[in-house]
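Removed: one protein chain of the complex. Kept in place: all other protein chains.
Chain naming follows the written order as A and B, and within any one chain the residues start at number 1.
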Amino acid sequence: MARLLSFPGTRRQRELALQAVFLSALAALVLGAALTARERLAAQGLTSGFGFLRKATGWEINFALLPTTTADPYWWYLLSGLVNTLFMGAVGLSGAFALGLLVGLMRSGRNPAARLLGTLYVELFRNLPIILQLFFWYAVATALPNPRQSIEIGGALVNARGIYLPGPEIGRGIAALSALAILAGAGLAVGILAARRFRRAAPLRRQSLAALSLAAGFAVAAGLALAFRDPATPWITHPRAEGLRITGGWRIQPEFYALALTIITYGAAYVGEIVRGGLKAVPRGQIEAAAALGLTAWQRFSRVTMPLAFRAMLPMLANQSVWLMKATTLGIAVGFSDFFMVVAGSINHSGQTLELIGILMAGFLAINLTLAALMNRLDRALSLEGSSMRPRR
Amino acid sequence: MTQTTPTRAVPRRRGLWRRLRHDYAATPAAALVTLVCGTILVAIAWTLIDWAILRATFDPAAGREACRAAGGACWPVIAARWRVILFGLYPYDEQWRAALACLVVAAVILLSCLPRMWGLGRLAAIWATGTALFYLLMRGGLFGLTPVNEQQWGGLPLTLFVFVATAVIGMPMAIVLALMRRSSLPGIAIPAGLLIDAIRSLPLLSILFTCAIVLPLVLPDFLIGEKLYRVVFGAALFFAAYQAEIIRGGFQAIPRGQEEAAKALGLGWRQRLVRILLPQAFRLALPATINQFVIAFMETALIVVVGFMDLLASANTAFRTGEWTFAHVEVYAFIAAIYFAFVFGLSRYGAFLEARMDAGQQRS
Partner (left out) sequence: MDRTAPAIEITGLHKSYGGFQALRGIDLTVARGERVVVCGPSGSGKSTMIRCINQLEEHDSGTIRVLGTVLDGRLASLDEIRREVGMVFQQFNLFPHMTVLENCTLAPMLVRRLPRAEAEATAMRFLEKVRIPEQAQKYPAQLSGGQQQRVAIARALCMEPQIMLFDEPTSALDPEMIAEVLDVMVTLAQEGMTMVCVTHEMGFARKVADRVIFMDRGEIIEAAPPGQFFSAPQNDRTRQFLSQVLGH
């Protein structure tokens, strides 16, 4: 076969030429696309640019933690969508990690009943498309009885319009701030447990410090909720059915809890497998050495197995977190106003397609980079000096 | 503590009872776990049997009221709606073609699971033939088959088409991207790396959406084409970005000596790649690749969101209209079984291959 690249010059020259050709082709592609786009937009009478961000939207979104009205500008809507996404991500991730830990432990233990249950769980939830699961939960949630026939469970009302929980009457914004405070407390707690600076501190002190910061988060949240509640209402209002309307309490919309439930249960199946892999990656000798020293089963697990397993799991947990954050975009399928759905709605209403797609990509890039940076920090804080204990893939 | 009587001096019994106790109730806590998990398992099993069989209605002629009265699953909905669920809006009289097309895809997938078919050439041939046959059957217009527009495609064949097309287009893209990223030339490696990382950090939905509505803005008219093909291109790009990293991982796992040995033997770049590196990289990346296929199959369900009538969407329509509005669980159970059979089968196969390869490595 004839050589395609019978280039006359030296190897170095050939490499340079190759790169130059490739890069100019790439540039031509991008330039061509940009010119076509400009022409098309001009034909439709659209002006490009980000000026539309300051215009009022004039349409509604059906779920927002931040207070939104149709008079709010686009940028506020987009921000609101981003906050919704972050909130859904936080709920989904923490739920998936907690449930996944349980599932992983069940599958790794010796108890055959627990193993069977864990295995069934993983195989069922991991082998069905996540959007099918979402549709299923949403269909179940919206097929509940209508508000007139609400099911009452311990003061909470459940019906097709949502779950109504008893709680103090507070605004959405304060609720969001409270949630943020809890998250910050939890984040700080993880930080304290992980930070090298605290490594030398007695484990007990470290744990109590972490617990303290978690408690502080909850305290601030509770304080905020109580300070900014509507003073005209009782401390805690209970949801009450008045015909088709429900008054009082907190409403959790089906769109929200169906998506949260889906992300948690689906994510937990994957996290469970990661946990199991991490536990398997701990060398048997480590556990035997701990046993030979007389540590009890719980001490072996908490001091040796889990710290080593967690280090082994970390990179995969990081990937999984990114994946689950991306899964919040499924909100559009059931009408939960996440970032993506707000962007899609904005494109529909404003026609500023390219700008909005750019904002969407920038938003997800920012979320992912932040997550990656956090995980990297944790990884470095926990890295085993001088060694690289990592599981086989 | 002094043990005076030398108990257990006699051989310990390894009887069934002892084994059971050891496994299920070695300590009180373990017994409690057994109890809780056992109760949950029994409750799930009983609820399922009760709903799906004992109290279910099987009579295909039964209607809504009969089902309501029985209280369990209402299987007549499947009997009444299976054509819509499986084939969507595809013309009723031509649905045998759609069914045949599904069989073609199944055959292609089964064939490629046979180790004797694992050659670049053979695999490419199988998949190209399969895709062409599928397209001919579905689209028609030749050999006296009535043409059926892509907009009328729906149900299982559409799901399978998106999956197959994603794989067929995505795999070569993945190989090229992986090679580019591995290149020693920064002018090629860096753009490839940027592209891969950018795509991987975006949600697939946003990419499908972009392909559906943004590509028409930036492409010249003759390239815009059907929305279906643009969306498939987006899915393929996403698949390729992930698969490229898997292939790159396979390359990295090849011992350094292999390429050096090939160089020392005087093999050229192409020969080294095709004869020495790619086969080994694919072998090493096989389990992860199968996993990626499984994920790609499940992700085809996302095209619902950009307005296609795939299996999931046609299932939605099957119970959203008419008298069956209450039967969502039955319909979802039906398509869940279809998805599950495919995904579970493929992932078991992947696990089997992995075990086989591990065993092979231990022997050598």
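Observations on the model:
Operating definition for what follows: contacts are C-beta pairs under 8 Å (C-beta built on N, C-alpha and C of every residue); 3 or more make two chains touch, one makes a residue touch a chain.
Only a predicted model underlies this, so the values are computations on that prediction, with no experimental measurement involved.
Check A:253, A:299, A:319 or A:350 against the missing chain and you find that the one touching it is A:299.
Across the entire complex, the residue among A:106, A:180, A:308 or A:344 in touch with the chain not shown is A:308.
Seen across the whole complex, the unshown chain contacts chain A at 202, 283, 285-286, 288-296, 299, 303-304, 307-308, 311, 382, 384-387, 389.
Just so we're on the same page, only the chains that are shown with their structure count from here on.
On chain B, the positions that touch chain A within their shared complex are 23-24, 26, 30, 33-34, 37-38, 40-41, 44, 185-188, 191, 198, 201-206, 209-210, 213-214, 217-220, 249, 288, 298-302, 304-305, 312, 316, 326, 328-329, 332, 335-336, 339-340, 343-344, 347.
In the complex of the two chains, the chain A residues touching chain B come out as 15, 18-20, 22-23, 26, 32-34, 36-37, 40-41, 106, 109-114, 116-117, 120, 123-124, 127-132, 135-136, 139-140, 143, 322, 326-327, 329-330, 332-333, 340, 344, 347, 353-354, 357, 360-361, 364-365, 368-369, 393.
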